[in-house]
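The other protein chains are all here in position, but one chain of the complex has been omitted.
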Amino acid sequence: MDFELYEIIQAFGDGLMKGSTYALMGIGFTLIFGVMQKINMSFAAVSISGAYASLAASILFPEVHVFVVFGASIIFSGMIGYFVYLCCFKWIPLANPLATLMATIGMLFFLEEVVVHATNGMPLPYPAMPFDEYFEFGQYSVRGDLVLIFFMCLIATAVLMYLLYRTRLGIATRAVAQQPIAARLSGISIEKTNAGTFIITGLLGGLAGAMIASTVSVLSVLFFLPVTVKGLIVAVIGGLGSIPGAIVAGLLVGGIEEVALLLRGILERDIYIMVLLFLFLTLRPGGIFSKTFQRN
Amino acid sequence: MKSSLLGGVAVAASVFAAMTLGMSSSAISGERTIHIAGFGVKTGVVRSFGINTEAVLKAAVLHVNSTGGVKLADGSTGKFKLTFYDDRCKAEEGISVVRRIAGTPAVIAIGPTCSNVAEPLFGILQKKRGDASDSGLQMPIFTDTAIKGGLAKISDWAFRNVPNEANMYKALFAWLRTEHPNLKTVFGGVEQDFAHSRFTWHKVMKVAAPAAGYEVVGEAKWLLADTSFTTQVRAMKKANADIISISSHPFTTCGLLKEMKRQRVKPKIIVGLTSSSSMETLTGCGKAAEGIIIPTSFAPVTDAARFAAAKTAEQGGSTDLHSASAWENVMIIKQVIEASSVDAKADTVQADRGKIRDGLAALKTTKGLIGTIKRTAEGEADKPFVFAHAQNSQWAVLHDPAM
Partner (left out) sequence: MEFYLGLIQIFGVHTIIGLSAYVILLTGQVTMAQAGLVSVGAYASAMLTAMYGWHIVPSVLVGGAAGMVMAVLVGFPALRVKGLIFVIATLAFGEFIRLFWFNFIFQVERGGELVGPNSSDGFRMIRYFPENGWSTWGVAAFIWFWAIIIMAAIWWMDRSRAGSVLRAVGEDEVAAQSVGINLTAVKVSAFAASGLIAGVAGSLYAHYTTHIEQENFTVLLATFAIAYPLLGGLRNIWGTLIAVIFIQGILTEVLRFMGDWRNLLYGILIVLAMNFRPHGLIDANLTDRLKRMFGLRKSSNDART
């Protein structure tokens, strides 16, 4: 099948915009890794569960504005994030990464199952964002709500950066990440800091979950595993620990995915993302913005 | 004196009670239990299917038992006893569950829900009846829901009562051609990684549409957990077909329909997949799904159908084209048992299973809830159907070909 150049550019653009949601997921994974040197496999589950919880709220208060629902998602995810911290990180010795990895996998299963029980597995409609339509520019069209999400992504990043570099919690977080012993000696409570990190990533996750749900305007339990995998891949390609990396990687993965779909079809689409990941792993294992190389 | 009188009365009373009990149990002993099993998915994403199937089975069994039971070989009456198992839509667990059922006195198992359980399960059954060299399990399985095409032929012990999509879509496209003679083109959408939806587009819809005189101008593909359909809908918009035929389950159907609304893609007609004619589609995207036409093998259009729906609702489930089959299965099993001299005794379990299998294989037609069902040599069903469409977030009958 022949495609004109503008169609390819259009597909790349569509994918790029879709990639903002991937970026948000990637940021969440990468932040936890950056601070605690751990992967929280349940992060995507936390985000989606928060979105579901916000749906419950919107059913109780049907006249409420869409942004309030998103806000509810953020808050609920923050709470669930703290719950995950309690179950998987607070009491398990931090020196045991295998146990925390397994525990967060357990949380992923648990959260998914709670949602399945609550909804009987049925997909539920989720409110869409404003500008949920296409704006035409000559041959090209852009989805308004995706552009909005892209800007939200930038704002969220800016807020995060501010938190990390300008507030006490942020400084404490970075101190704990870089030098836990020195941090403790300076009186920083590692527990409180880690808990804070989880809550903050939970909040971010709630935003991500709400955004993902609103772009397709349906919430389904089918999201849990694929969103987790996608977020992890984006975080790794961007460089674990690098927030700007996660953004660039998210957009890149989105764009490449859409072009691969257009040119090569659905069966091969995901293979190209795996290939992209492998290329990075073999040539540039630290990711796009690698801080240090991680070689054997 | 008084105590011995009381003692005497007590003895007499207990003797009398024992005799009465003895009499009532011998009255009951004219009645035997016919164990049947049901299995399906009650856990996980598709748990609503298993929940409905169990409710339908309970309602059907209650109905049979309360209207005279089942006639057994020696003239006594049998009452069904149902046990339902959850296979969690996993192949290994489905096989394990059926092995467990085989170890109970159950004479037949109704299920499974998932095609990915049915296919491996049928593979462990004995392929040819009477083949002594084949150590496969000899247990009749009568499927109500698993709908992936062509499974029953895997084994002589496997039977299905699921809709024949090839006939349904052939009839639908032919009917659409007569109703809307000015429409010419069809564009397809298919969920590629789910066996049922994939089969139904490529082997059913894509065959039925040209057979009715339509030109298939393209197809768009996606995966069952996809959330973005931008590129696919752009292709649809470019092709500008009169009819869009979507072979996917409620989640991605809804995602696609909403994207079509966004890109202002408005075909004259939208056709959907049989499995999407359920509550899920309407809950997920009732507005976007307005007008979608789906052939279905169950709708409350006859007294029998309405009765089954009402009884199932009493058991806490709902009837749709998937779960309603289970009701029909129970009635068919009753019919087969009565025609096959089944004994339902503790030591005749395997013989009974064989008789029921042979009885099912010999059936040419069975009574369905909305009409007569034809049975094929492969153990599949050819069920009557109606065309339903979504109106105001409800399913309504658009056209009943039987009329």
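Read from first to last, the chains carry the letters A and B; within each, the first residue is number 1.
Here is the rule we go by: a residue touches a chain if its C-beta (ideal position, glycine included) is under 8 Å from a C-beta of that chain, and two chains touch if they have at least 3 such contacts.
As the structure is a prediction and not an experimental result, all values here were calculated from the model.
*Asks:* Where does the absent chain touch, in terms of which shown chains it meets?
*Replies:* Those shown chains that the absent chain touches are A, B.
*Asks:* Which residue, A:Ala11, A:Leu24 or A:Ile39, contacts the hidden chain when the whole complex is considered?
*Replies:* The single option touching the absent chain is A:Ile39.
*Asks:* Check each of A:Val64, A:Ile92, A:Ile171 or A:Leu263 against the chain that is not shown and name the one that touches it.
*Replies:* Of the listed residues, the one touching the omitted chain is A:Ile92.
*Asks:* Which is it among A:Ile8, A:Leu101, A:Val147 or A:Leu169 that touches the chain not included here?
*Replies:* Considering all chains, including the one not shown, the answer is A:Leu101.
*Asks:* Touching the absent chain: which residues on chain A qualify?
*Replies:* Touching the chain left out of view, chain A contributes residues 33, 37-39, 87-88, 91-93, 96, 98-103, 105-114, 116-117, 225, 229, 232-233, 235-236, 240, 267-268, 270-271, 274-275, 277-278, 281-282, 285, 294-296.
*Asks:* With the missing chain put back, which residues of chain B would touch it? List them for me.
*Replies:* For chain B, the residues touching the absent chain are 42-44, 47, 85-86, 88, 91-93, 95-96, 99-100, 102-103, 116, 119-120, 123-124, 126-127, 133-137, 154, 192-195, 198-199.
The criterion applied here is as follows: only the chains that are shown with their structure count from here on.
*Asks:* Spell out the residues on chain B that touch chain A in their complex, using ranges where they run on.
*Replies:* Against chain A, chain B makes touches at 43-48, 51, 192, 221-225, 227-228, 230-231, 234, 250-251, 254-255, 258, 262-264, 279-280, 283-285.
*Asks:* Per the contact definition, I'd like the list of chain A residues that touch chain B in the complex.
*Replies:* By the definition above, chain A touches chain B via 7, 10-11, 14, 18, 116, 120-125, 132-134, 141, 143, 212, 215-218, 220-223, 225-226, 258, 261-262, 265-267, 270.
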